[in-house]
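One chain of protein is taken out of this complex; the other chains stay put.
Right after this comes chain A.
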């Protein structure tokens, strides 16, 4: 070896592999305004589509007259449900087994529902036409309160389902009932409650909100009638599924549909489903023979495509006097809006809400969920969470605080007492999951020490005394949350979307010079896959990440995958990447053995190549092997060096974390100030710590928004109240707290690289931490539970009602 030979450390650093804070590849184009998002794409002869929408929440549509609109020069067509019926597309299937109107078919079920689709030469002309389309409505009684959905005299929202007492998920007990889903041992749970020393019961609501990515939903459909091929660019989190659905609905063969998700400006669950805009654009392009672009505006986005949450959770916990929990009982009333369009795996009408036992060793539990229709927009997507997991985490984390208060126990101590112990993993929960790995006590103690938890409690006590003496108008809350997520959907034995199993995939091809192209079935919307996927490959096959190109989103070139949501990319696609890379390494070992004229078994892997055991100077780098793979493969072995892997995970992964929020609240203004927020995450093996922490910051900011003000609410007429950024709270840099991040590492035992996924943890864990802080602040004044969101007006009202204003 001469002095120029790089050291092992230098060779390792040159890879920029797993564990490295690699700077992002994507940023080069994004910082120069050279990203390519859907609305940046133009095609010759492109038309623009836009919707006429209903001003009413519930009404019959008796007449649609587009005569005047069609007179405007540049207006090409106006589509209504009657036109769509000709191609059997007036209704479309939802991911939840229901059907949804694409355009109003005789009635509307929520405000801003799509009534007609205008196609025009530009967006301005389309808007002009909308103003001139006359629609006659006959108003119907509006149903807004989900607790009244199943009243005997509640209006019939879905005449199309009249008389159908069997839904996609079993029997329906009322004309506005969608499903009941029950899990767990009801008798054993009842027995635990009958024998309990202490019980608590609280109705905990998680209000309706919206993922609201900065880029709205949009698409560009182009039908090539000569070749019978459809190209569809769109803001899709799951482009391959969109292609399959488009093929099934349109009867265009799947290989003649080209779905492409280019750069996507955030998703957070909003861009998983299929929306009327997509269907109408495709139909309009088929009808006109020209490309048709549809771009949602912000009001349309907030009021029609995919709300999240809206779960009302009656939560009961049974316990011993010493705090040991003995049973959990939860009933959920889910408000699904006018159609059940929840984006859950098909067999899971309430997603994975049965993770509701959380991080605690409940011997028995029972869960029952009823979904109902109301005159609100459909959706029920997982807003930066795995299917209904954030609702479950909020339910149990709020519930544990309610129990702690009743017992007079510290909420952190109550959690420590009931945690599943490290030696209990893999742990089978009372509601049917097998938790893969965890070390909750270590994480909790690390977090409590980091923030000086006991010291904060002393300070809080002193402040409460001072408040009672009238020396201060400020109260202090300490929000504790210890969440367990369930992500990485999922094993084909229990997870599919419209019959498509929820595997994911990777394809890796090494070129002769040792550079790499790789493609995955996942689709980044800001997660930085072009950066991190290359890091996994770099570590696995010893080629620098800088020489590895990652592509996603083009269904013609990428292998089939179920896309990116529910923190599933790293657990599923990430595993496929590692396994595809290992196939390449296995072949490379044979080639290296041939090159070095030794047996394969005499070789060992070392960072970026194979070396002879005991003689590390006899080695072949991966780059050398790549050249040989094409040009001098061993006899009998086919040339080339590439692999594909489809990964069906054996289990979900279970990331967890300990979050603490310290808040000071002015009782006279209701202003709650976050003094400190500490987030410890355990997502198993960490691929890129910089990106993990960036995701935690972003998810915490979303959690802050949801807990402290963000809401889609409706008045009694069904008018949507939060449909612009004037009303819908998105925090700016001024309100957003400073985030402190920390971690422990408990790898997943069943994942090839031990990674669990992290993107959604901060949203799941952040919301209870904020809400518990507000509740904790007011607890000493006698409140047990305060509903979210905790904006200043509501907090002020709470203070007033508790007599804090004197």
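Observations, loosely collected:
Keep in mind that, in the parts below, a contact is a pair of C-beta atoms (placed from the backbone, for glycine too) under 8 Å apart; a residue touches a chain by one contact, two chains touch by 3 or more; residues count from 1.
The rule is short, and it goes like this: contacts and distances are computed from a predicted model.
Its UniProt record calls the unshown chain "(2Fe-2S)-binding protein", which is the correct pick from "Sec-dependent nitrous-oxide reductase", "C-type cytochrome", "(2Fe-2S)-binding protein" or "Peptide/nickel transport system permease protein". Shown as candidates are A:12, A:26, A:370 or A:507; the residue that touches the absent chain is A:26. From the options A:19, A:155 or A:266, the residue with contact to the chain not on display is A:266. In the complete assembly, the contact with the undisplayed chain comes from A:693, out of A:693, A:711, A:760 or A:776. Of the options A:724, A:784 or A:797, the residue whose C-beta touches the omitted chain is A:724. The missing chain lies against chain A, touching residues 21, 23-24, 26-35, 37, 39-40, 42, 71-73, 123-124, 128, 132, 212-216, 263-266, 268, 295, 297-298, 525-528, 690-691, 693-695, 697-702, 724-726, 730, 732-734, 736, 738-739, 741.
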